[in-house]
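What follows is one structure encoded as structure tokens, with my remarks underneath.
Heads up, one of the protein chains got dropped from this complex, but the rest are sitting where they should.
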Amino acid sequence: MLVQNILNGISLGSVYALIAVGFALIFNVLKFSNFSQGGVMTVTAYAGYVASRYLSDRLDSLVLFAAVLAAAAVSGAVIAAAVERLAFRRLRRTKSEPVYYFISSITMGILLENLITIYASSNFYSYPRFFATSAVPLFGVNVAVTDMMMFALSIAALLALLFILHRTKIGLGIRAACFDVNTVQLMGMNPDFLVTTALMISGALGGVSGVFLGMNYTLYPQLGQMVVKGFVASVLGGLGSIHGAVIGAVLLGILEIFFISWVGAGWAPVFVFIVMLAFLLVRPRGIAGIIVQEKA
Amino acid sequence: MDYFVSTVIFTGIALIGVLGVYLITGLTGLFSLGQAAFMAIGGYVSAVLIRNYNVPVVPAVALAIVAAMLAALLVGLPTVRLRRDYISLVTLGFGEAIVALLNNSANITGGAMGISGIPQLTTLPVVLVSVVVCLALVILYKNSKYGRQCLALRSDELAAKSMGIDVYRLKLITFLFAGALTGYSGVLFGFYTTYLEPAAFNWIISAEWTIIVFVGGVNSLTGTVLATILLTWLPEFLRFASEWRVAIYCVIVLLIVNYRTAGIMGERELSPKTLRRLLGRTKEAPR
Partner (left out) sequence: MSLLEVRNLTKSFGGVRAVDDFSFGAEQGEIVGIIGPNGAGKTTAFNLITGVYPLDRGSILLEGKELAGKEQFEITRSGIGRTFQNIRLFKGLSVLENVMTAADPYSPYGLFSLFTLGAAFRRREREVRAAAMEYLALVGLEKYADEKPSNLPYGLQRKLEIARALATGPKVLLLDEPAAGLNPSEVREFIGLVGELRERFGFAVLVIEHRMEVIMTLCSRIYVLNFGKLLASGTPAEIRANHEVTEAYIGKEDASCSV
């Protein structure tokens, strides 16, 4: 039971990590928590579903699954780029405070969710089953194949992100933008390009997580409101810290699964809240421990 | 006509809730993503007291407001010392926890099915008087030492502390006042719809209220009132657009936030002074 819970928690946490890392990435560059990610996730979950409907006759199992994920990731990146253009570009031109980005992004999230509601008219859809076997034994417990896939692919996506951040020029630019987005101009980079890329990366990650969430639950337009899990994880992790966000997300996943098995799904949020509050009081700087001291 | 009255009543109730968010966000610069939970607390406590325990109306309402303030104290005490970003996180978690709590104490609250059969006590005069009183209290608050210190803390917390402002205490007081207002709007809501369900109070509602405050103008109370009226009526005007209503609403909000970032009113207030200035200007214009 314990092992089972931990494994389930880690796989759920790895999905949260995809969202949380997107938050951390954008917080680094633009200094706000990007709630439009929720809307992006909703859209991608449906995009993945549509792809699966079209492709299920032609492709099979793993290939189909990979194609669906790719479709979701690409659509996530495209929508995130559109969001940048529509909701953030002008605010950046006028050098607005981060709170306006925050407001703009929440509104954008609600808008995207609503467009999907219109499209799907609140019907519930569900993804096809991608794999013939649903569970395999591991460490003496049965682990769902989807859980394993979720875990493995999330890890792969996160590694890809770390590679981009630390081994490519654009990654260097994003890390530099952490200090000041406009100084990257001095390094010969276009801040627009940089911000758009960061958003597209986070959109692609959100796209993958959208499919996973859609598979885990049913597909419904409010699916994207799960974005708060990523927000919670990224804040607990220490704002802007990629590693902190991943750790925060996995801890959150494990906590949720444990509380669900102890006190039931209904009470779990109450206990998660209490643990979260206790954590913040004990360690107010978050997991990564970045403390921002204000200068007088 | 009934339809018109009900829209006015809903606008009034929303306005009282939004006033709470105005205190927290507009005046103090904090984000509460769990403000709707205080509305739930107000609504549920008054409903349960009256329905299940036959408590008379006035004490039930008073207890409901006290309960909302106690909840605000519970969230506020540990959080006011935390960084601003954490306050939105804690309030969000609190809001979700309250919704979960309501969902899972079915024997008292009716769980996810909600609670029904609440007496309909909210009438148009009740709402109008409530709005006037609440608005007056908030105007007083804004134009007193409290409001000035809140704005100071919003603009520069470190400098505010250096001017002798006890920012933790101030945040807590503001939180409590906001909790009371939002709780009361919940009471009015329950007594009007006669039915409450947990799903109506999730973080999206709190986010929408925050959006309304920003559309109104950075810290303008007049703007907040205008935006509340505009944005609660807008979906009604857009009824012809049926399912596209919320989408159009979002687009309008996006346009305002992006193209008129300071909001409808910016920092300006409608007061006798600005009125005079406005009139003075139009008088001078013909010359």
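We call the chains A and B, going by the order they appear; numbering starts again at 1 in every chain.
Everything below uses one rule, namely that contacts are C-beta pairs under 8 Å (C-beta built on N, C-alpha and C of every residue); 3 or more make two chains touch, one makes a residue touch a chain.
Note that this is a predicted model, so its numbers are computed, not measured.
The residue from B:Q149, B:S185 or B:T210 that touches the chain not shown here is B:Q149. Of the candidate positions B:I108, B:L140 or B:L275, contact with the hidden chain is made by B:L140.
Touch with the chain omitted from the figure is made, among B:I118, B:I205, B:V218 or B:A247, by B:V218. The missing chain lies against subunit B, touching residues 137, 140-141, 144-146, 148-149, 151-152, 154-156, 158-167, 173, 177, 218-219, 267.
Criterion: only the chains that are shown with their structure count from here on.
Of all residues in subunit A, those touching subunit B in their complex are 33, 35, 86-87, 90-91, 94, 96, 99-100, 102-104, 106-108, 110-111, 114-115, 117-118, 121, 225, 228, 231-232, 235-236, 239, 264, 266-270, 272-274, 276-277, 280-281, 284, 294, 296. The touching residues of subunit B, counted against subunit A in their complex, run 31, 78-79, 81-83, 85-86, 88-90, 92-94, 96-97, 99-101, 103-104, 157-158, 162, 202-204, 207-208, 210-211, 214, 243-244, 246-247, 250-251, 253-254, 257-259, 261.
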